[in-house]
Structure formats: structure tokens, C-alpha cells
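Only one protein chain is missing; all other protein chains are in place.
Naming follows writing order (A and B), and every chain is counted from residue 1.
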Amino acid sequence: MTRQPGTSGLIFNEPNVWDKSRKGRCAISLPIADVDRAPLDPELTGDAPDLPQLSELDVVRHYTRLSQWNFGVDSGMYPLGSCTMKYNPKTNEVQAARQGFAGAHPLAGEAFSQGALRLMYELEQYLAEITGFAGVTLQPAAGAHGELAGMLIIHAYHAKQGRQRSKIIIPDTAHGTNPASATLCGYKSVNLKSGPKGILEPDAVAAVMDEDTAGIMITNPNTLGLFEEHIKEICDIVHAKGGLVYGDGANMNAIMGVMKPGDAGIDVLHLNLHKTFSTPHGGGGPGSGPVAVTEALIPFLPIPRVEKQLDSFRFVTDCPDTIGRMHTFYGHFGVMIKAYAYILSMGARGLLDASRLAVLNANYIKDSLKDTLNLPYDRPCMHECVFNDARQKPYHITTMDMAKRLLDYGFHPPTVYFPLVVEGAFMVEPTETESKDDIDQFINAVKAIAREAESAPEKLTRAPLLPKVTRLDEVSAARKPCLRG
Amino acid sequence: MRYLPHTQEDIKEMLAVTGRTSLEDLFDTIPDALKTKTDLNLPDPLTEWDLNDHMEKLASDNIACKGYTCFIGAGSYDHHIPAIIPYLVSRSEFATAYTPYQPEVSQGTLQGIYEFQTMVTDLLGMDIATASHYDCGTALAECALIALRKNKKADKIAVSDLVHPSHRQIIDTYLKPAGFEMVTIGHTKEGLTDLSAVEALDGIAGLAVQSPNFFGHIEDLAACKKVAESKKILFITSFTEALAWGLLKNPGAFGADLVAGEGQSLGIAKTFGGPGLGLLAGTAKLMRDLPGRLVGRTKDTNGEDGYVLTLSTREQHIRREKASSNICSNNGLNAMTAAMYLSTIGKIGIREIARLNHDKAVYLKSVLTAAGCEPVFDQPFFNEFVMKAPKNFKQKRTELINRHCMFAGLDLEPFYPQLTDHYLFCATEKVTREQMDQLAKEVA
Partner (left out) sequence: MKEINDLNLPEDVKYTKDHEWAKSEEGIVTIGINDYAQDQLGEIVFVELPEVGDTFSAEDEFGSVESVKAVSELYMPISGEVAAVNENLEDAPELVNEDCYQGGWIIKVKPSDNAEMNALMDKAAYLEMLKG
């Protein structure tokens, strides 16, 4: 058996940046003043903010040491369910750093920004093709922002029909951003239970769908990693009562080139470029949440829109039914560049292979571990699978304990305690960029941990021991918050 | 394909474990009628070489590829980014990590963001700063929603028309479906928010004023605070140029309840407008009302200092439909960038850079005035100001771009239709006296 990746090693302690401050140090090269000092009313002038004073090496060491305490996709396998932690290609970073892109001022004028506009236009086209929709906006700055855009579009659609509705149907497996986004639009969430197979049942949808319901929000594949097999029928039921179907496309990585959400009857879908399309997660963003819509909903898209005229491109704001603007400029262009480069690098065949191999990897893990961990839904999964800690209960070991012990083995844990419909959920999404060798190591680690749960449970309850810190006191952090130094 | 490690043997072995014979079989749960029967219609995949060529061509279609002299601000600022910043922020332990849900292996991100939060509170003079938002406009919309939630009897927000036009549009987008109204407050002929118009209003939950405002002027925030207090509403202030606080009295000094800001000036490239960095800060009293992530300090089981995401019960993954905001991912890596930048420039650097911005802008205004432009306002400003240009300026401006790669100000007419021939100029520490003299010469 090959050795597990987790091991001990020398990393460094590092205080807060202000603890290294010494009066008089400065880490920046200051330009020489070539104009006179202009006086400013002392009433308007403040003291210089009390920022740290460091040398350049102080700053470099500080952040280099901090980086050593982190775990990224480049460090090891990161099977966070519903996050699609796939490899972030470095050539994408090179493209985004090109001076023509990085130095572009958003208000330079369309004539001088044709490269950027062409990139945005073509990316919209590619995303529309991949998802099966007529129009796309790249403006939302993250998945949740895209969800809000989608809800606003649905709201605007119903307003235009002359009758605003008050409810949105949301499955119990939905990501928390779904009901939160619905609330921001003034909609009341109607919670819908999934059926015994882990997917939505058309009858259950029909029972709650009425003419006061604006629509339904569906994630497909859902957060249990299962394909919503009745999606077409569900869309028909909602449409029959004049509602719209919102698709949460966070799990798009399972179906690229396999099926198009637009073909199933979904009206508006958001995507996460920082999941499916390989842009880096950045420790919590920046991401990008484009929204794709059917022909009927194009008038409601946020402004400005990108339009092509002959062979040049321009921004258009004269869209009377638009939901308005969602971002100060055009969205996260720096992230769009990377997704665009990814799609051009993969091509149609590459994206199809990516989805197929992502689903292969997840099923391989499911079938390799179903005798070790409890599998609440023993059915074919898509790109992720959900276990739980039911088998470990007799040893008083929880999903949290297993997750923390995985850290010592050198793996980032899967998503834990989500979706809420599975108690003690352990959601594994390997993605297609993990090799069989790395996945086998992960499988062996989980098996070893399950054995430890029986024979030496304190190894789990005391875990993790190898990272920079052990388990942290989240209770005190919430009771007596200390949010600044 | 180099990102896909599976060999044919791997695929065969793995399929066997799953009990399938082909990859297509893995999708049996998808109804056949829904499966795509044709290949996706996308361009043929490019090799790394061809990708470079393709992207270089696209980038060359943007004038920025040549390096240009930028006299435009208006929410996106041309500042010097020290070499160590992109170097450090590209470390893949920062860039390829996700949200720090497992804090034990995320202490780099968590300590970095805790330090960011701290430095932002120092910069703005406020008690608490969140771990970031998408941009100033969306952060400002969130502030408006906080005010409206806290004052259940009010359904309006008063917003100065000298708040960035795009930000006002965003607030409108957010407020409309929830049934709230944004009341626009006009400005005086001196180029400041007309506070008398606020006094007369009823049913408002908050007042939002940008300072330095869209014209570049420093608003009378003390007067704004007085009006807000007298009407018992929240005082919200915003800004687009973060480096202003290296020189100006900060919003906290004026008793702002909430501050929304743009942090792009803090080491982040303009990148055609995004991603930038939304800053959101508030008083201690509003701690539990702030949306977005917060990093807190705590101890581990050995008593060692450590950091965690905290006060999570405000957020969508716990509150779901009762959450005050739906924000999940924010602009984390850009917040790290800003923290690195603030650590790099430090107390000495920020003062000097802010002074240079102001000095250069004052100089630019003087040489443009001498060249025949009309200084429309006489207000103290930070690094942006408004000038009325001579009649033939529009053509001259285009010539300046084509011949000298120089962007001479931003036409204000699309934003304020009554301001024909008015341009918003910006000078940062990056423009030289030579460039400003050249601009003036061309304009005259």
C-alpha cells in the first residue's frame, strides 16, 4: 500500500502583521514628487491610518509563511461536494495577466476595448451552447449573485405579465443561497420534500404548484449527486400554471456535452465559473455567476448587454424591461478570461470527457466505499456521492471526527453536514482531474479511518494533530467575537 | 488532454468496480430523450501555444496593451502595483484553496483575512469590517437593506445623486422587488449633496452619501451625520477611491453607522472593471446585522491562537430563507491582495501616496485651467475634479487617444445630461508632470 500524503514537516510560526511593525520601515518604492505640495484644509485632513510599517522582506516572509498553513487544490485532493475543486490551469493565469486585459479601464470606451468585448461576447455564446439557452449575462459576480439575478428576472417576468406572485417552491436539498435569494425578491419559500429515491416527485410538485407560485428552483444534478429524473415533467407542471423554472447550475460539471439544462425545460440557469470552468476559488472568491435564459426572458437580462454589429462589439443599455444593473461595471472580467481560456483549451470533446470522468470518479468512490460508510441512497450517482456516519454511531464517532482525521492523512475533507436532508452528511466530489492513484489513496485513507473509529477512536476525536492548529473553539469565537486585532 | 489523467487502463479498471461497461452507461439515470445527441458546437481545442497567440491577439485589441496615460477614475483607478503583490497572491495555497470551512488547514487564509478586516477598520475608523463583498455598489445596496430591515416603519432610502451612477442603479435593482424605494437627493451648484432636501423627507430608513463624491469633492460628512441623527436614521457613507483615507479624515471620525467602499485601488489591477473589492464596515452595535463572512480570533485545544469563520448564524447556509443576505463566495483573494498592499505601503507609504495623488490632481487642474478649461466647482477634492472643456475638445480627446495613448478625462454628459462638455479628470501617483504638461499643451 502506498504511503498516505499527510506527514509532519517544518512550518513556521508567524505573528500578526502589525506585531512586526517597526516605526520608519516602508516596503514600497515611493515615486519622487515632481509637483508642488498642495495644501489641504486641516479640518478635512485626518491622521495617517495606523497601518503596519514593514520592510519588503517582512511582507514577503509574512505571506509566504501564512501560505504554508493553507491547503489548496495544488497541495492535494480536495473532494468538497458541490464545490467542484478541479485543477486550476496555470495558462489561464497567464492569459488573465496580459497587460491588454489587466490594465484595461472599464470606461476607456468600446472602440478601445474591442478585445475585451469580443471575449465577453464569445464566452456568452459558448456558455449558451453548453447549457442550451438563447441568451447569457456575465454580470453576476458569484453564484449567489447569479441566483439573485435569476430571481429578479422571474420577478420581472411576472410583473410584466401583470400579476405578481408571492411564492417559490424550493426542494429540501437546496443550497442555502436558494431560499435566501428568493427572500431578497420578496418571495416566500415553500419547502418541498424530496421523495424516497432522493429526487423530486412530480406529484409532490403538482400538489403545491398554483397560480400564486412564481416558480421552482431546482438543482440538477441535485445536492445528493442524483440526477432529477423527472425534471421534464416537473418543468411542464410548473409551466402549465404559468410559473418559471430556475436551475441552480452549480453541479454542471456532471453533464457538459451529456445533456443541456435548456432542453429539459429550465427557463433560467446560473453557472459558477469558479466551479465547472476551472477558475481558482481564491480562498473564498472572486468567482463569477453567469446566468443563461430562454429567448422569452432575454429582455429582462441585466444591463449593459454585449451586442455584435458586423464585426465589432458594443454595450447596449436601452433595454426597457431589464432588471437593471447588478455590478458597477460588467462583472468579474478577470475571472471570465480564465473560463474562456479553459473552454478554448478543452473544446467540445474535452468538456464531455471532463464530465464523464468526473462521474466515473464519483461512482468509483461510491462503489469502493459503500461497505465502509453508510450510503443513504444506493443509486447511480453523478459527479458526487453522499455518505453519512450512521455506521460509526456505535463508536460515538461523527462525520466531523472522520473529516478531521482525514486532514492528518493529507486530504481536504469532503463537504460535511450538507445537504441537510441527510443527517451527518459526508459529500464527496472528486472531479475529473484526480487520478485513479490519488483516488485510491483517498479510499484507503477513509477505510483506515473507519477501522480506527472502531479500534482507536481517540485518534479521530483528537484529530487533527498535524496541521498548524488543532480543533478550534468556535463557541467562544461566537460568544465573544474578536473580529479585529 | 493534460488536465485529464485517466489512462485507458484506469478507465477499464474503474468501470469494472462500478459494474459498468462503458462511460456512457454511467448516465443511465438521464432519460434518453434529454440526452444531447450531437457534439457541442464549440471551437476546436487549442494547444497552449495557439491559446497564447489567440489571447495575445485579443489583448492587443484593447488599447491597454500599449500602456496608456490614464486621466480617468470614476470608480477604477490607475495605481502602481508593487512586484511582490502579484507574486505573493499567486501562491497556489492562497489561490487554489476554497472557503475556510476546515479552519485547521486554512489558517493562512483566515489570519490573512483577519488582518485585512483589522486594517480596513484602521483605514475607515470603524469598529468592524467584513471579509469582503463583490464591489462598492453591491456593498452599498446591502447597507441600504440593513437600514430598511432595522427600521420596519420606513420603506425608503435617501441616496445622493453624487453617489456613483452605477451604484445608484444597483441599489435600485436590489430595492425594487422587495417593495422599497430609493429617493434621489440632488446636489447644490457647489457640487455637494443638497442636505436640505433630506430634511423634508418622511419614511426613510437611511441616508447614503459618497465622499469623495462622483465629482471628486469632499462632502460635509459632519453635516450629513447631523441630519441623520435628527431624523433618527442610519448614516451610510461610501467611496470609490480607498487611498483617499491616507490623507482625509475617515468616515468613522464623522460617526458613520455603515461604510461601503471600493478597494480596487489597494493593489488590484483594473481588469476592465472586475473583480474589484467590496468593503463593508459598521459600528459594533450593527455587528449581527452585517452580511457576509467574518473571521474571528480564538484558541485551539492546545491554547494556541487560531482563526475561524464566526457569527455564521447570520448567513444563508444556516438561516436560509431568513438570512439577511444570500452572499456565499465573496472576493476573498482580492481581500488578501488588499491586505498585502496595505502591509506593503504601510503608514508611511499610504500617507505619501495619498498626498501625491492630491498634489498631482491639484497641479493637473491648474494646468488645464491655464490651457483654457473652466474649473466648474471650487470645492476641496481628493484626486478627481470636474472641468468644462473648450468646444472642440471631443475631437481633441479622440486624437489624444489615437496619437498619444492618453485618456483625457471622462465625458459626464451620459451620466448628468445637463453637464454638456463637462469632463471628470483624475490624477494618481502614476502620472508624471511631463504627461500633465503634455496634456495641457494639446488641449490649449
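Criterion: a residue touches a chain if its C-beta (ideal position, glycine included) is under 8 Å from a C-beta of that chain, and two chains touch if they have at least 3 such contacts.
Small disclaimer: the values here were computed from a predicted structure and weren't measured.
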Note = For the full complex, contacts between the hidden chain and the displayed ones involve A, B
Message = Among A:38, A:60, A:298 or A:478, which one touches the chain that has been omitted from the display?
response = A:478
Request  = Decide which residue listed in B:16, B:318, B:370 or B:444 touches the omitted chain of the complex.
outcome  = B:318
Request  = Go through chain A and note every residue touching the omitted chain.
outcome  = 417, 474-475, 478-479
Task = Please give every residue of chain B in contact with the chain that is not shown.
result = 288, 312-313, 318-319, 322
